[in-house]
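The complex is shown incomplete by one protein chain, all other protein chains being positioned as in the whole.
Showing subunit A:
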Amino acid sequence: MFRNVLGRLVTETGCVRRYVVKALVTRKVSAASVSVRSFSDVKDEVGQPFDVSLLEFLVCPLSKKPLRYEAKTNELINKELGIAYPIVDGIPNMIPQEARLIQKDIDTSTTPMQD
């Protein structure tokens, strides 16, 4: 379909050709990149923007205290217990075992799990 339009425009105006080719190329590229971008968007950006309105009722599952959103590391911090919950693809991961301890003596991801 684009080729017909292109052909007609080229025969009609010569100087437009340059712009049309560019437009066609960009259109083709953008068409391809849009479909690609929708996947890479999800992967490349550090998750989609986290919905801060969630913080109204989101709390730490262990202490039930409110959390602080740290945009730099994209985590939710519980200062009291010193743990940070990661946010992946805009979805906060509130499983205690997945939280990270933010202390000098890092004990990887073994936060105290209540029985």
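By our rule, a residue touches a chain if its C-beta (ideal position, glycine included) is under 8 Å from a C-beta of that chain, and two chains touch if they have at least 3 such contacts; residues count from 1.
Methods note: contacts and distances are computed from a predicted model.
Remark: of the listed names "2-methoxy-6-polyprenyl-1,4-benzoquinol methylase, mitochondrial", "Actin related protein 10", "Cell cycle checkpoint protein RAD1" or "Integrator complex subunit 11", the one matching the undisplayed chain in UniProt is "2-methoxy-6-polyprenyl-1,4-benzoquinol methylase, mitochondrial". Mapped onto subunit A, contacts with the missing chain fall at residues 38, 51, 53-54, 57-62, 64, 66, 88-96, 98, 114-115.
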